[in-house]
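Note that one protein chain is taken out, while the other chains of the complex remain in position.
Order as written gives the chain letters A and B; numbering starts at 1 within each chain.
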Amino acid sequence: MTGADVLLLALGAVAVGAGALVVTTDQLVRAGLYLVVCLGAIAGLYLVLTAELVAWVQVLIYVGAVVVLLLFAVMLTRAPIGRSPDLNRPGLPAALIGGGAGLGLAALFADAFRFTKVDLPGPGNAEAIGTELFRSWVLPFEVLSVLLLAALVGAIIVSRPDIGSKS
Amino acid sequence: MSVDVLGPLLPVVPLVAALSGFVLPLRSKNAAALLGIAGATGALVVAILLAVRVDEPFETVVEWVQIGNLSVTAGVRIDSAAALVAVAVGVVALAVQVYSTAYLHDDDRYPPYAAQISLFTAAMLLVVVAGDLILLLVGWEIMGICSYLLIGHDRRLPEAPAAAVKAFLVTRVGDIGFLLGIVLLGVNAGSFWITQVLAALPGLPAATVTAAALLLLAGVAGKSAQFPLHTWLPDAMAGPTPISALIHAATMVAAGIYVVTRLYPVFVLGDPSLTVLGIMAVVTVLIGALAATAQDDIKRVLAWSTVSQIGYMAAALAVGAPAVALFHLLTHAAFKALLFLGAGSIIHEVGSNSMSAMGGLRRRMPATFWSMTIGLGALIGLPPLAGFWSKDAVLHAASSSSAGWLPDVVYGVGLAGVLVTAWYAGRLWLRTFFGAPRSPGASSAHEPSWPMTVPVVVLAVPSALLGLLAFADGFGSRLTPFVVDLPEVSLSHLGAETAAPLALLAVGLVLVWVLWRRDAARDPARFLGPLRSTFDNAFWLDNVQDRLVVRPVRALARRVSTADQRVVDGAVEGTGQGTADAGDVLAAWHRAGLPRAATALLAGVLLFAFAAALYGSAT
């Protein structure tokens, strides 16, 4: 077991643990905060897997923007601070399906890779990813910009009922 | 015109009259009457021309449809017997048409009535001239529907619709056999053309011919009111009296006898069929004659006498004398038409069917009285009236036949029938015309108007004289259907054996006269004692039929109807209802909220993934 494995195990444990707390805690704000921990641990996993750029983007966008947005939403919907007793539905089907999906996938992966070792690739720093992105993936990149614009417009229209209504 | 044209023309003339009569408006009674009379006159003229000109049988046949190697032909085949029967049909139809103009003067549906008579005539003439079995069947079936329409003509009578339905259904039972017999013959002979069928008969298996003959007999029994399918005929008296005359004298009941003579070789070769016919005939003669003794309704007396007389014809056929049967058919047509029309005049004047309401009409209606006297005399076989010669010929044919035990039975029953016939005819005569009037209608009756009197008087002529034709040269061979190789029958033979029926006749007449003399106001039938109600109800055969056929069929029909409603409809409705309900359930299921939809979606995805993983690991 190498140092990378140890790091992966540790960060993975943190990520899974925090993820489990996100979906089980009965305090809204804490769920958001556990999400931060989970996303951060995943960013750490990216770093171990030599995906530097992705890791920083993860931190910037997810931890920085998305989580903040989610917390805003929590605030705007006047979620109570503290325990909310009515957050959950009966858990059996959710547990069955979620457990089935997670454990099934895990079993598939474990069965596929066992304990084979692979060498880590070259670092995915900004230069390498940027070269790849603007050489091979330019068109999807540009299309994504259109999608972002559409999402932007859509979000505005959805959240402003006075736009588009007839009266 | 050549006979080739005249032959097909014979049924076409009244058919045209019928079809144009159907489109007449209801109020144009005169036009309808004229049209009907013209149709009947035309048919009569054509029939007379044919009877004069046809010496040798001739056929006109066109092929109609070719199905595989089975050809369906349409054609006429006319021999002198057919022409003579056609003349009888024409005379009776004309008499009935003329008579109806007065008898149904106030009827509000006269045009369809007259047109139906024309159609009835056309159908009967089609049967008479038909050269192939399919055309024969067409005419046969049209007669069935016409009898239904005409018997049920008077809708105000409560029993008329039931009688019409009964006539239709009972004859239909026989017609099914008739149809099957025709199909059996046609398919096995490879042709429906009567000549070819008869030519092919010797080559057919005996069992086939026998089956065909017996099946045809069922149809004959139905149409000609032979036991056990005779029950419709007395009930058919619910129809207007001229229709009774038409049905009883010239059409319908005569058709069965005529078809047997037409297809006589089938019955000769289909061995036991003539014996069956003979048994049916003797039973019918007895039932008809005995049932006639106790009836109070004058029309029902005549109806039962028809049943009995048709039995004589069938008996003549059974003992191998089709010419004699046709001879009796012709004379019977004349005197039975006369009797019914005369009875119609009486009913018209008295206003009742019941003989209890008549009496003393001899002086008030002399023309009708004398005509009816001739008709009744012909019925009982009083020499030298028509019925004497033909009935004597039947008895002679039976006594001179040597084909086993059947002719002896026929002879015995025929003699007994003469006695009973004399008795009931005498009763009718005395009860109607003699004694004191027993109702206001009877005491104020007088001769009806000329359209009703003239046909009755005119029909008295053939009723009286037709029998003398038996002395005409070659009349017997003219009446012999040309397809039969039978020895020449002599229709006229006066000898020692004639004394027996005459003696019985006299006994019957004297008996009824003596009984009547005791109390002229009362019915001689009271001396029948306990048998009276049995005879009056025709041996309770209607009840037997009701028990054995009608009720089981009704019960079965109810079951089937219930089964249809419950099972068949239930299956159909249930399928629809079940589908709709299942649709509702599925729709409710699909109206899931977001959570359940998401759960179901993800569960489905998971299932597919598992299946894919298992499948992938297995291969």
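Everything that follows uses one rule, which is that a contact is a pair of C-beta atoms (placed from the backbone, for glycine too) under 8 Å apart; a residue touches a chain by one contact, two chains touch by 3 or more.
Methods note: contacts and distances are computed from a predicted model.
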Undisplayed chain, where the name is taken from the UniProt record, one of "NADH-quinone oxidoreductase subunit K", "ABC transmembrane type-1 domain-containing protein", "Glycosyltransferase involved in cell wall bisynthesis" or "ABC transporter permease": "NADH-quinone oxidoreductase subunit K"
Residues of chain A (touch criterion as defined above) contacting the omitted chain: 1-2, 4-5, 8-9, 12, 15-16, 19-20, 22-23, 28, 31-32, 35, 38-39, 42, 45-46, 48-51, 53-54, 57-58, 61-62, 65-66, 69-70, 72-74, 76-77, 79, 84, 86-89, 91, 93-95, 97-106, 108-110, 113-122, 124, 128-129, 132-133, 136-137, 140-141, 144, 147-148, 151-152, 154-156, 158-159, 161
Interface residues of chain B (partner: the chain not displayed): 576-577, 579-580, 583-584, 587, 590-595, 597-599, 602
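In the analysis below, only the chains that are shown with their structure count from here on.
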Touch list for chain A against partner chain B, complex: 89, 93-94, 96-97, 100-101, 104, 108
Chain B residues touching chain A - in the complex, by the definition given at the top: 595, 599, 602-603, 606, 609-610, 613
